[in-house]
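Take a look at chain A:
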Amino acid sequence: MATKVVMEALSPTMEEGRLVEWKKQVGDTINAGDVLAEVETDKAVMELVARSAGTLLKQLVPAGSTVAVSSPVGWIGQPGEEIASGALPPRNDTKPESSRGGGAAAATSGEIASAPAAPRNDSTPSVPRNDSPTAPEGRVKASPLARKIAADKGVDLGAVSGSGPEGRIIKRDLEGVSSGSLRAAAGRAATSGDTAFTDTPLTQIRKTIAKRLAQSIGPIPTFYLTSEVDMERVAEAREALNAAAGDKGGKISFNDIVLKAVATALTQHPACNAWWQDDHIRYWSTVHIGMAVAVDDGLITPVIRNAESKSLREISAETRDLAGRARERKLKPDEYTGSTFSVSNLGMFDIEHFTAIINPPEAGILAIGSIAKVPVVVNDSMSIRRRMRITMSCDHRVIDGATGAQFLKTLKLLLENPLAMVW
Partner candidate 1 sequence: MATTTKPDRKASTADAAALHRQYLRQMLLIRRFEEKAGEAYSLGKIGGFCHLYIGQEAVAVGSIAALRADDYITSAYREHGQALARGMTSRAVMAELFGKAAGCSHGKGGSMHLFDAKLGFLGGHGIVGSHIPIAAGAAFAIKYRGGDGVSVCYFGEAAANIGAFHETLNMASLWELPAIFICENNGYGMGTAVSRASAVKDLSERGTAYDMPAEAVDGQDVLAMREAMDRAVERARKHSKPTLLEVRTYRYVGHSMSDAAHGTYRTKDEVEEFRRRDPIKLLAERMRAAGQLDDAGWEALEAEVKAEVEDAYQFAEEAPDPDPAELFAHVYAEDR
Partner candidate 2 sequence: MAVLTYRDALNQALREEMKRDDRVFLMGEEVAEYDGAYKVSRGLLKEFGPKRVVDTPIAELGFAGIGVGAAMVGLRPVIEMMTWNFALLAIDQIVNAAAKMRYMSGGQFSVPMVFRGPGGAALQLAAQHSQSFEGWYAHIPGLKVVMPATPADAKGLLKAAIRDDNPVVFIEGEMLYNMKGEVPDEEYVTPIGKADIKRAGRDVTLVSHSKTVGVALKAAEQLATEGIDAEVIDLRTIRPLDTETILASVTRTNRCVVVEEGWPFAGIGAEVVDTIQRGAFDALDAPVLRVTGADVPMPYNKHLEKAAKADPAKVVLAVKRVLYI
């Protein structure tokens, strides 16, 4: 049986390749491993190698053509062998149809006879998918109800992504959408109270940034911002607070103060308090801080919810409780999920400076180094100060350099002037 030769992905990022030159001609005998053609990828000129032996029966594209990855470029088989007509697969191979036909369902199915047009092959209850609502021919798939809602609201369905089967736009995709809002790329608000956030559709530029950066550096295009913070005032404040508290309650740690400062700074920079959602960005209006805690065989990040509205003492108590139970593996799932931003502190290990890995779908994580006495220039003279280096890892799809820098600047200001936190 003839086998087809397809354009292979000859580089990790290659989506299409230019067939520069055929190295074998129709009729040539081919051994597996023979170079069939030279292909120019996005990176270099590479060799397209035969995967099966036989005779080159057909060249489907002439030299010089650009061909998408996976698309056929030729056939290898026995001389004289017929290549089935219609054997040319479509550009994007679709999944084979389920062998179970439409019409009357098989007996064992218990006869959930679906509408004839409904695909029979999604037998697993469908998980909301984010397929494009736009079919190849450009038709937007939407339920009749969704169409009516969109018409009533004046919403352009082309700007809505459908969560139903085959990307069908359904009622829930339009909930909370107001007139023209989607066209104007405004947000969609959450309906339930304590998880208030705003979903913002991606603009083209944002999409492009996301794609390009992701291509260059793995799934999350990360960049790092480092700042050194003077901790003298924090140290003084901490000593005063702990002295005032005496034996009552636990002591407040540097980390507690950092967390409080992060929460406060995030309320001022909601652009950093966000989730990447593939087709939109979710900006949270509350701050749930994930706090990395080392456990025996790894780490876990318990979440301090609504940290922006909690006092330092509350944060301190909660942190102690969560960290303790984390080490005992006694956290409930809702206590370590749902964070909107994370903080990782390796200061106690005398790590001066490090970069942390973003915890998706969050857009940022802050790495806290140790507090060390270093000589610094203060008012044009040398002085020994307690200093701490903090590094923020940013998902560039969500946070741009300046955005992250402004957040860090606010954070630094808060830590160097702790009173600002109580304003």
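The working rule: a contact is a pair of C-beta atoms (placed from the backbone, for glycine too) under 8 Å apart; a residue touches a chain by one contact, two chains touch by 3 or more; residues count from 1.
Inclusion criterion for the candidates: all candidates are chains of the complex that A comes from, given by their letters.
These numbers were taken from a predicted model, which means no experiment stands behind them.
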Result, touching chain for chain A in the complex among 1 or 2: 2
Chain A residues within the candidate 2 interface of the complex: 104-105, 107-108, 110-115, 117-118, 125-126, 128, 143-148, 163-165, 170-172
